[in-house]
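The complex appears here minus one protein chain, its other protein chains still in place.
Let's turn to subunit A:
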């Protein structure tokens, strides 16, 4: 093996410049892969933690995925009857037996659950009307499923209990109403019920849609306003282990029948974008590596042609076809290894360079700089890609070299 390495080195140094060019190509591919992966994964990881942080891990809704089975279908389960366009019965909407379901969930290990009633309402202060989603909640339970407390800039969740009809507003919502802490507004429900509510707190999540369109009140108060006594239309669940969200959501749905969505399902749009981003990243790097692989193919092919005599003499000396094939594979792999090593160094430098970049504007992360993910596995993956590309690129010329008939060559040269 040492001998093959020595021979490979001798042959490659002959084509030093060409070899260096293809090695650089591989290195660039590897480096770009590492750097883009750092940016993308950094951003994506931040985003996902953000989602996991802000939104409930599982949301149980007052809907079912499919219309309830109709009597005709139940009577003919073999599909003799097909019922189309089922109109929902005019029943009281809401999750049935919510209290019992919350109790069942809470009994599970590492699960916290909180019932809420979300309803549209019109908030009126002086001459201003702003429509908002009013979420009725139970502060003690809600605190365990949501991070809204962290976002409070005035007052606390418990303050809802302090006054008869307390309300907590998003900061931007308060601005739009022109209202301040301690002021009293009127909340109007679609049913026509009107309640006087006192602003006991303000929050700022940083998400515009939430800050200017959401408000919180006690569950009981929201039920009174919406005229839906004892109704809960969502159960929010938070888990100690987020990775269990999807399987648990499926389990809950099959048990309760209510539509249950994990955070992954609720963020499917964004997660799909990530998949596309990653696919683009992989294809761009793949293209770079492909070009570099062609470079290696080119070098090895040239060496094989140039070294026809040497190959013939090695075979006549007693080197097997396998030896010769390995000899040229090794050259490709050596070029790939050098490219990978150089690329890892280059990639690391690029990441450190990116880390120094400061944006003039605030990014969502608030730091005004790239969020970089420095994962050793990315380096390994990129190097592996480079090696595979290099090895594949040298297979064809290596096989050609191994099949060379020494008799033909020796005859021609004599």
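Just so it is clear, a contact is a pair of C-beta atoms (placed from the backbone, for glycine too) under 8 Å apart; a residue touches a chain by one contact, two chains touch by 3 or more; residues count from 1.
Operating definition for what follows: contacts and distances are computed from a predicted model.
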{"item": "Among \"Ring-1,2-phenylacetyl-CoA epoxidase subunit PaaD\", \"L-lactate dehydrogenase complex protein LldG\", \"Fe-S oxidoreductase\" or \"ABC transporter ATP-binding protein\", the UniProt name of the subunit that does not appear here", "value": "\"ABC transporter ATP-binding protein\""}
{"item": "Absent-chain contact - pick from A:76, A:93, A:162 or A:309", "value": "A:309"}
{"item": "Given A:94, A:257 or A:406, the one touching the chain that is not displayed", "value": "A:406"}
{"item": "Sites on subunit A contacted by the missing partner chain, in the whole complex", "value": "2-3, 6-7, 10-11, 13-14, 309-310, 312-323, 406-407, 410-411, 413-414"}
